[in-house]
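Complex shown without one protein chain; remaining protein chains in place.
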Amino acid sequence: MDSFSFLILAAIGLAIIFGMMGVINLAHGEFIMLGAYITTLLSLAGVPIPLAIMLGALGVGCFGFIVDKLIIRHLYGRPLDSVVATWGISLIMGQGMLIIMGPSLQGLSTPLGSFTVGDINYSTYRLVLGIIACLLLVILYWVFMHTKFGLRSRATMQNEEIARSLGTNTSRMYTSTFVIGSMFAGLTGGLYSFTMSIGPTFGSGFLMESFVTVIVGGANPLIGTVMAGGTLGVVHSGLSYVFGTFIGRVGLLVAAILFIRLWPTGFSGLIEKKLIRVKRYNG
Amino acid sequence: MELQPTQNKQVTSNHEKILELKNLTIDFGGLRAVNNVNLTVNRGELRGLIGPNGAGKSTIFKLIMGIHSPTAGQVILKENDITKTSTWQRARLGIGIKMQIPGVFGELTGYENIRIAAQNYVVPNEIDEEINRLAKLVGIEHLLEHEVNNLSHGQQQWLEIAMTLSSKPELLLLDEPVAGMGPEETAFTAEIVQRLNKNGVSIIFIDHDMEFVRKISERVTVLHQGATFAEGSIAEIESNQEVIEIYLGSDVYEGA
């Protein structure tokens, strides 16, 4: 459960941006870090926790808006170029934060205490995280499937040209996607800022897991992330429990490698094949 | 079964089959795109493959080249079953193909394009000569040093034909070779195609430009909804009432 929520929350921002725009955001970890910093600073200033987290998410969303307007909008659909550019962004953000705020920030304690089931102690907060992760997925599903915005974004994902000719403002769509993806990253950072120590490298603990989840999940942010989060979560928890966290991580990576090899389009691709669709063919 | 690389065989008999499709079928998801097609092309033929949009023509080409694997049926080249052979090996066995989407390397020069196409089939010290020969064949020998993206659409098509010919294929598949061409370019392309056929290359082509089809093909196969609908000379086909009817359902029948 723990792993599941971690993977989902870590990956969702990345998945949305990659699935919709074909942009790989290597600065995803730094976006998460930014969210953590904003939340922590606000919290230390006395802002109540839920509000601090939401403002953290919003703050990173705004930052994402600026980044999109300046840089990302030139890179739509160019995954390899976006890798280099976002790597540059991550360097600037990481080093910048180090310069501005120093190597570490006073952390916060995990709120809400703990509860016991049988003779095992669980952190209440982590349970809350799990609930939030599930809630997010539900909201995402609802937005995707039942709102006009969701419909337009699905159309753009399927076929940008047709969506555009039908009146969707695709560049506005892409910008909002990037902003939403950034907000999710900020949210994750804010949520987890209470469980880890804060520093400029805060995001690196998420980067690998988020990438792996997106890889295994495939292009569809909803189906892919859920299924990948679930599967990988099980692999990771299981292996960590038996062999320790390092082997857990290694196992995660190996599972991802095998997965890509067997199903290069990820879970999303698998599911799409199962649903009966007419594939485009010539003639 | 030995698979030999391309050899320049003489046209010995008119009844030697160069390509045979037996009960060829392919399904995509729930849709049967090609339905039990039986098609035979003899050596030295110039065969047109026509039919309304969505009839499965390009899919058949892809099946012949091995880009798709059939759900059922066989592809037989020169009496050898190549249904399970990989695409690149089929190319080396003597099938050249020019597809609908442009298949030139845009950022390279014409010279480099033909070089890449030809170097698997020509020894290094003859390659420059061969490149010039092929370029002359299609009339672009003065354009070899230009970046291909800067060539006109027609010139790119001819370059691609030159590339396709560099393996000295015995069977040439052309998917819409005159798409997007004006009347002069179309005429020139027709001339190239006919010249090739006279030199012994068996050709199957797909096109919607009926004037072009009428001009060069000897025999025509009509495809409809994935299956062979009719076959005969162009005159026979054009007077076939049922063929006319299937075309009335689509608006691609040009040059009536």
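As written, the chains take the letters A and B, and residue 1 is the first residue of each chain.
Convention: contacts are C-beta pairs under 8 Å (C-beta built on N, C-alpha and C of every residue); 3 or more make two chains touch, one makes a residue touch a chain.
Quick note on the criterion: contacts and distances are computed from a predicted model.
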{"item": "Name of the absent chain as recorded in UniProt (options \"Methylmalonyl Co-A mutase-associated GTPase MeaB\", \"Amino acid/amide ABC transporter membrane protein 2 (HAAT family)\", \"Probable tRNA sulfurtransferase\" or \"LLM class flavin-dependent oxidoreductase\")", "value": "\"Amino acid/amide ABC transporter membrane protein 2 (HAAT family)\""}
{"item": "Among A:Met54, A:Val83, A:Val128 or A:Met196, the residue in touch with the chain that has been omitted", "value": "A:Val83"}
{"item": "Sole contact to the chain not displayed, among A:Ile8, A:Met33, A:Val60 or A:Leu75", "value": "A:Leu75"}
{"item": "Those residues of chain A which, in the complete complex, touch the missing chain", "value": "24, 26, 71, 74-75, 79-81, 83-85, 87-92, 94-96, 98-99, 204, 207-208, 211-212, 215, 244, 246-247, 249-250, 253-254, 256-257, 260-262, 264"}
{"item": "Positions on chain B where the hidden chain makes contact", "value": "65, 67, 86-89, 91-92, 97, 99, 103-105, 107-109, 111-112, 115-117, 119-121, 124, 144-147, 163, 166-167"}
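Everything below uses one rule, namely that only the chains that are shown with their structure count from here on.
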{"item": "Centre-to-centre distance between chain B and chain A (centres being mean Cα positions), rounded to whole Å", "value": "47"}
